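Only a part of the assembly is drawn; its chains keep their places, and the rest are absent.
Chain nomenclature is as follows: A, B and C, assigned in order of appearance, with residue numbering initiated at 1 for each chain independently.
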Amino acid sequence: EDKKFTVAYIAPSLDIDYWQWVAHGVQQKAKDLGMNYVEYTSENSPAKQMDNARVAVTRGVNAVVIGPVSSTSTPPLLAYLAQQKVPVAFAGIGPQPGQTNYTSSVTANNYETGLAQGKYTCELAKERGGKEVGMLSLPQDRENAQKYLKGAKEAFQANGCELVQMLETKGLTINEAVTQANDLLTAHPNVKAIYGMYDQAGSGAAKALATRGLTGKVGVTVADGSPTTIQLLKDGAIQGIFFQEAVGQGIDATEQVYKALKGEKTTQNMALVMPLVKAADISSDAAKKVIARVFPQ
Amino acid sequence: MLDADLPLLSVRNLQKSFGATRVLRGVNFTVRAGQIHALLGGNGAGKSTMIRIMTGGIRKDDGEIMLGSQRGAEPKIAIVHQELALVQDLSVAENIAMVHATAGLTIVRAGQRAELAYNALALLDPHLARSALHRKAADLSMHEGQIVEIARALSIGADVLLLDEPTANLTAGETERLFAVLRRLVRETGIGIVFVSHRMKEIRQLCDVCTIIRDGLTVVDATPLDSLTDNDIMQQMGQPGAREVAHSRRRFDMAEAGLVLKGAEAVIPIHKGQILGLAGSPAGPSQVIALLNGTGRSSSWSLDAKGWPARPASPRDAVALGIGYVSGDRRHKGVLAQLPIVDNVLASRRVREKRYMVRASERRECLDLVHALKLKAGSIRDLPSTLSGGNQQKLLIARWLGMSLRLVVFEEPTRGVDIGTKRDIYDLIRRMAEEGTIVVWWSTENVELLELCDEILAFDTDGRVKGLLPHDRFNEDALADLTGMAA
Amino acid sequence: MTSNDSLPPAPRAPSILSAYRSEMAIAIACIALLVGVGIFVPAALSAGNFANILQASAPLVIMSLGVLVVIITGGIDLSVGSIFSLTGMVTALAMANGFGDVSASLAGLGVGLVFGSINGALITLVGLAPFVVTLITYAVAASLAFIVTNGRSLGVDSPDYWLFNSGQIIPGLPNFVLFCLLFTVALEFVLRKVTAGRWFYSVGSSPMAAYLLGIPVKRTRFAAYVISGTMASFAGLLTVSYILNAEATAGASLMLQAIAAVVIGGASLSGGSGSAVGAVLGALMITIIQNGVNLIGINSFWQGSVTGLAILVAVLIDRFSHR
């Protein structure tokens, strides 16, 4: 090769670690493949996202990996990148249904995960002698949050649990989640399990339970996974983590655009399942392999 | 007692420029113990600038400031600024006590503070001392604020008192009381006082010597006032001398329909082209003014005139009816501080004449007005804050010149204006009247009213109407008696 | 003595150039920034990148013009970002419910009109502080942006709606540029040459003096908030037409940027000063900085610092060039 390819990663925001881990995956893989790497942030604004894509093209990047602000924000972006003949892969959040002019979409299967996590949360509640569950949710303006919720609700219903309260965060911080978990437990003292839809929600719920002496007496499940929640899982403050492979999504998406640049065959839709890891299994080799694809070690 | 010749504070060859404007070009000035020293000069001569340099308020460009004191140490200096320096959100007591606590980490004792403030105020105005200690400064009228400020300066126990137009906001009675206090202070403690004023009568009443600055230089240096005639002084200030021929009294047309001012105690017909003076402390006149300028929705006065409502509902209504208004409180009620001179001058025209667009001809219009008033400014794009007080005042009057107005309300329009300018303003007011505009004019300077008005409506200190003086009964003592301001 | 020889020199009438001195300084700073970036990334000076910058700045330019008017009156408008977002949601929702492009856009503009009027009414009629009132409408409009679609982002299906932003009423000149030019020229004209425009400054400078001069203080301030809200809505429409998508969080970062643009443009937050040209240049400068940061490929974490420091340099230059 005479010329090095450049891949750009466009993150929706810097609010949560998750997108930084995806970035890490993209960067890692780009290095392995001998590509240059640049990154942009859209600050949750679709206009900024579009501007980022245009700047990337101006700068001469060859491929784009993107976590879009929302699925619906993608059509003009895809049209533009297609016109510029830049291969694009999604990581974390996919394109709007019906779109086809992209290379690949690597996402978690949020609906299936919602089902599984709902089922497991309900089990935890029943083990603890109740059927009321609470939820600390991502903002419901996000597609993935809506899918998680849909799956979880179906699972609760199917398994005989009652979702007595769902609180959405705005700031995605542990501090906010602690306050919400406290409020949830005050309003609904009979809640026996809490479904945390994002990593900080799990940490927050565990913290609130610890200060009330309820650790283990109220079950906690969490999606995403991080060093913090893994520690909490080991300590028994959380009963299960549904790992979302942030780094893995970055790696896979980068691999797909690289293949497209090389003219190799690509896979358009990759919906990754989110494996559940319980406290007992956290030190297993299988779990370690999963975690390696979750956050940078 | 004191060494009467001891220089307490002096400046040599003081220089100061603002941008390209050289304000002070080498001023000399000395304050001595036991002296009341008049500092004179036209508007913009640099008096306030010099005073503020002496107290460290602004930096000098060049020159020397020398301090001496009969007590050996640096003299304590107290200053009354031309523009009121009261902290609006604090109480009167606190405003006075503030200057006594110079260390930040001292604890405020409310009782002590009130006592201090009370004693300071009682010296000048026992009534105010009893009623106003806990009022916010923002709620004070301008002349109450002025008294508080003077009281504060006196309470410091300074060796040098710098009073920059302290009487501009005072009534004759209040001025009398202030002078008595100042004379006693000088006699008993031997301090030095610098007094700035544009009122010749007051200067002669109070001061021993005078210094005159003009074009940034000292032209008269600490000369006894007795050795100078009024004409000498004005000449040195570069002001036109008093006119030999008093304006012949113009007669206004008694037949021409004007309007009728109706109050609880009096019904006063005013004729077209008449100048009606309002005399007395603010309580009474302010009611009439509020009625006329549209801010007195609950004023006890009302109007009776063909085609006019009983009360203009708002200033806009008043302007639409053809009522102009000029206040001496230029900072709050007058200038548009951040707009250039041209907008300041034309704002009223645009409203009154419903000009929807800013016309190119307005620049010419503004230049003419500014020129006609001999307004001292660099450019019509300058901001009013760069003008001296008197020039700002002219700006406000310029707003209403040459417009078809039915009535103009002047609220102490010559406050802080130098003698020459004052004459210009009198002329302007006369000319407005001659063109048929009714002039209602409140002044605390009775001499001024007597010189200019056709009739004077006098109020006592509680705001009650004391009577209407027709021109043929004009007499200084009678007016002083009526307004309760007899010396 | 004759009084005439003591006449002061006649004040000068100023030149237009001197009136725009500080705007020129910002323009030069913008060019310097662009050239500086161009040294690292030559593509920064390409026509394509100029197009990027114009497109990226258009909503901010228009929003800043509205905010400028409020700031001239001595007020502040924190609600513009939320109005921007809500406008997009309402417009997209209206389209999704079968409204045509025009009627849906008018519904969107209605958001700014209504919220601007609420701001104006609470500030002038009730007498509440602008910061408080617009903080409240900021929160309410932001929350409504989620409520109207239950938090979902909405795509715009109408095939021609992009023409509003990128079509060319004047051939060769994309509409978004046309709108920016139009609004800037119109506002600059109003602010300088229309009596009511001068009232904004009067009210911001000395409300009491303005009131006594017969200037309709309340109406003027009211108008400022309505203009600000409506411009924010227009900016929102422009973005929807560009992205063909509406997002509840779309405008979140714009409010502080718009205020910063106005301030960089030379307006004082205490009111009474500022110009449309200045505000536009301020908005352009912010966009150029962000564009440069992206082009050079500065790590996202550093972007806030770089933007912040660039604004600091801009205001410092302005500060010292005025001394």
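One rule holds for everything that comes next: a contact is a pair of C-beta atoms (placed from the backbone, for glycine too) under 8 Å apart; a residue touches a chain by one contact, two chains touch by 3 or more.
Just so it is clear, the model here is predicted, and its values are computed rather than measured.
Participant: Quick one: what's the chain stoichiometry for the entire complex?
Facilitator: Here the complete complex works out to A x1, B x1, C x2.
Quick note on the criterion: only the chains that are shown with their structure count from here on.
Participant: Taking every chain's C-alpha mean, which one sits closest to the mean of all protein C-alpha atoms?
Facilitator: If one averages C-alpha positions chain by chain, the most central is C.
Participant: Among the chains, which one keeps its Cα centre farthest from the Cα centre of subunit C?
Facilitator: Of all chains, B has its centre farthest from that of subunit C.
Participant: Between subunit A and subunit C, tell me the centre distance in angstrom, where each centre is the average of that chain's C-alpha atoms.
Facilitator: The answer is 35 Å.
Participant: Taking each chain's centre as the mean of its CA atoms, how far is subunit B from subunit C in angstrom?
Facilitator: So the centre of subunit B lies 43 Å away from the centre of subunit C.
Participant: Suppose each chain is reduced to the average of its Cα coordinates; what separation in Å results between subunit A and subunit B?
Facilitator: 72
Participant: Give me the residues of subunit A that touch two or more other chains.
Facilitator: Nothing qualifies.
Participant: Sort out for me which residues of subunit A touch subunit C in the complex.
Facilitator: 11, 14, 38-41, 43-52, 54-60, 69-73, 75-76, 96, 139-142, 146
Participant: Where on subunit C is subunit B touching in the complex?
Facilitator: My answer: residues 1, 3, 6-8, 10-14, 18-19, 192-198, 201-202, 204-206, 208-216, 268, 271-273.
Participant: So in the complex, the part of subunit B that touches subunit C is made up of which residues?
Facilitator: 235, 238, 240-241, 293, 295, 314-320, 325, 327, 332-339, 341, 343, 347-348, 350-352, 355-358, 363, 367, 370-371, 374-382, 399, 420
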